[in-house]
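The complex is shown incomplete by one protein chain, all other protein chains being positioned as in the whole.
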């Protein structure tokens, strides 16, 4: 099994979700994150004091998939998240030793 | 070393913590997450406009363990987090190249 | 490619960022987390009822790096995050199957 | 009586101030519950406000101040829908003995009924059906509040015209019995009938937003100037005395509460300060017109100390009075009512007035507790058997805001990014 | 006339209360937008307040109550910068017929102009340039508000001295036409001229902080006691009647709105309660002095029901009146103005008064809509062609607070830990 992790623009989340559904993937875990990279941050001003904020809001998604689905899922996420502008984020794949579904205790692909 | 990651129901966190302690594990990292899966979300209504929210609050826990402890830890987490209802979440295991304890710079199992 | 993950004290984040920049690494993803470990939590009191909170605020950073850069990055993070006090956190390294840059679709080291 | 625009201005303002107390309470209570039930908590105040205002105009005024029925209540049909209560025969506005139009007094009194009902809701936070609460509000204000107001202020049994007045004229300046003992006793009974929240005493249920609690306490204090100051019924020295007593007793109660916390728990907390505010305000309420500013310092400080200890009782006795309506309103209401027997500058024990004032104060306090408890119990049990009080356990765990009101209080990034359709 | 300190006290207080309504509105609106545009939303209210207060002193008072020009407006130069409006020839404070110094009345009237401008901003949330808004505020209040105030209250065309008074004296107690229809019609036009937000109707745009919305509604209600109560111009029975009517109509509107929600959507919401508050307050505004408390219950309840349905129209008709200024203020303002024709106890249809009051109310409502719409359209289009209304699409997506005000409303851990330099 693989874990596909993506760090993407927050406003692409809905499209990524639809795209995964279209690919037959019906589960994922989402969390908030902040990114730092080529995309520049912004400046805030409070009573004349300027603050440079170089972290940009991102969303992290994690999708557990079987080995064979992994490339499809990566493809689906990348496609749906792409806007072509700097800051679109990264997607990476990790191999897992095992996955368990908590509710049933099932292991491996059955747990997905 | 292994990393055991669990995405669980927020209200099971306390039990998972106790269960890990019982298993002799005295460290973990916790973060907020939202899940999307079989468990259906909910509907909100604002001035007659209906919003379908299909993300459900979850908690993500990460536990660094030695190779031999990994199965025990997975077991402990799954047991404590299980309610038997849809949405109980997933637990997965990844192999790590190395772990360092920041305070001391120790590597490997000594860092846990 | 490797993923270097660190769970560190929130107030060390700025130094870690500088340290990574010094090491030529210009990207990372940051998220909020809470830690549980040797460092003890704190007690809160509301109308005489005492609450023991044993989770401590932490920051999680994730850095994608090429295999050769990984040790440097681990070193950079550990050094910058170290205060020598209990609770400084952990850094771990995972091997990745692949990384994609969403904007361009580039794979592997080119995506970093 | 001629119109006195000054008295009228003050009573209009006082009514406005007391009306503001109910939303202030909504914030005070709302900040104290968990983030998943703040809206429901606030809705209990807003709902009580809406129901009670309408009911008050229809039969509340009449039941409080209409033609007496057995010393217990006014005839609801006497001035139903305010007929005969606003204008005199010539179609002119009726004016009271202070030169204030009767309609202004009606508005002022309505606000007291409203806040009293809303106060009770803190005892049963996070767990009751909104519909049951709304029905309770209408029934309770009718059967418990209006009679009590009649008995104490409308010339009934607990007033200067009642049987106990032979001992000494009972004093309840602004509502120690009618409002705070009444609400506090009802809260206790309701907490018992409704039962504990899932996880009470074992799971953490800390306030989710303390600045909101402090804001609520501030608005309560501000509004209380109308509550106590307006209970002089005109803008005069008594109103001024009530104003100063209210301020200094409240300040002293804050100091008292914080001192207990510092000594007992090691830290003076902001929740303690906010709670001390309310404890002091409650305690000075019945006494504001009959004690001195110097006496108020002691009366208030003792209230703060007493309540700081009293809020712990629920854990020991095992009833889930979620936001300490009993520990604050009942306890401080009883203390303030009885303290008049000690501190009243004309009739109090400490001022050489003997024990008769003390005795009569204890009697009216006891009658008020008993009356409120019995009436509340009957209503609560009847509703339990019919509509039911509790939402499901799942709803409690997941959060009552979502299940009952289809809302969540605060937007987070995730929630905001997954709506599927908008319909209207 | 002699100074009446009581009347003056009430008018000073009323002015203060109405001034508070604008920050109250800022919270009400601010809580309803997304977290990334709350500051901009609040700034539209604070900005309108700042601009209008200055303009009012300079020429607003004079254009409202100065020497009549064709029944449409007062001469702006007549009492420019309040010259001649404060003191009499002997240098004493001018005092009005109620014994209130003219300068107090000026302050009171200024607060009405301020809140009216601020109300409009809800229709164009999240997407307009702050500079354009500030210019709009100054121009709109000058060309739309001051004339309307003059026509209705300053002895102009829509007043008891105007042509329609031959049918029946038009009634607008506290600003159904001048404030709410005026702002509501302007909001509709502006929403159309400015255009929809990116994602309107498809992306979720839920309120980011509902307790803030409820707090705002509470402050609006509290302030409205000055708005309606102060419109009696003294502290008397009419002020008291307005006070009680305001309370009970608002309470009934909350019940009406919640009932619609419960039946239609399955849940009574806190946003519904807060919205019902405003709907009731708006509807009773023109009628508060001429209906009975009993009648107010119906007037208010119907307002709640009407508006609960009206807020859905924008989705069907496809205009982005973001925070429902049209659905609440225009609809309830029209209803309240017309309802007088039914409910006025002296001249209303239901009280045997025939249809003439109803007719004249419909006429002044219609004229008000038409006047406001036309004037607003001209101003809005002129600004569109010159300064432009919209911020860029990127700004809308990223959040207008950051792009336009260089601020974010709430600190999060990440933001707090990455500042690079501080300069001053």
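The first chain written gets the first letter, and so on, giving A, B, C, D and E; residue counts start at 1 in each chain.
Here, a contact is a pair of C-beta atoms (placed from the backbone, for glycine too) under 8 Å apart; a residue touches a chain by one contact, two chains touch by 3 or more.
None of the values given here were measured: they were computed from a predicted structure.
Colleague: Using the touch definition from the top, which of D:72, D:135, D:193 or D:218 touches the missing chain?
Modeller: Going through D:72, D:135, D:193 or D:218 one by one, D:218 is the residue touching the chain not shown.
Colleague: Would you mind spotting which of D:139, D:152 or D:241 touches the chain that isn't drawn?
Modeller: Counting the whole complex, the residue in contact with the absent chain is D:241.
Colleague: Which one, D:297, D:332, D:358 or D:403, makes contact with the chain that was left out?
Modeller: D:297
Colleague: Just the residue numbers, please: which parts of chain C touch the chain that's not shown?
Modeller: Residues of chain C in contact with the hidden chain: 11, 34, 41-55.
Colleague: Can you list where chain D touches the absent chain?
Modeller: That gives, for chain D, the contact residues 4-7, 9-10, 13, 17, 34-35, 99, 201-204, 206-211, 214-215, 217-218, 221-222, 225-226, 229, 234-241, 243-244, 247-248, 250-252, 254-255, 258, 265-271, 273-274, 276-277, 292-294, 297, 311-316.
Colleague: By the contact criterion defined above, which parts of chain A meet the unshown chain? Give residue numbers in ascending order.
Modeller: Residues of chain A in touch with the missing chain: 44-51.
Assume only the chains that are shown with their structure count from here on.
Colleague: Which chains contact both chain A and chain D?
Modeller: Shared contacts of chain A and chain D: B, C, E.
Colleague: Upon optimal superposition of chain D on chain E over Cα atoms, what rotation angle is obtained, reported to the nearest 5 degrees?
Modeller: 120
Colleague: Matching over half of the contact pairs by residue number, can you pick out the copy of the A-E interface from B-E, B-D or C-D?
Modeller: Duplicate interface of A-E: B-D.
Colleague: Given the contact rule stated at the top, which pair of chains has the most C-beta pairs in contact?
Modeller: D-E
Colleague: Starting from the mean Cα coordinates of chain B and chain C, work out the distance between those two points in Å.
Modeller: 17
Colleague: Quick one: report the Å distance separating chain B from chain D, using the average Cα coordinate of each chain.
Modeller: Using C-alpha averages as centres, the distance is 45 Å.
Colleague: On chain C, where are the residues touching two or more other chains?
Modeller: Residue numbers touching two or more other chains: 17, 30-32, 94-95.
Colleague: At least two other chains touched by the same residue of chain E: list those residues.
Modeller: In chain E, 204, 206-207, 265-267, 269, 271, 311-312, 315, 414, 418 touch at least two other chains.
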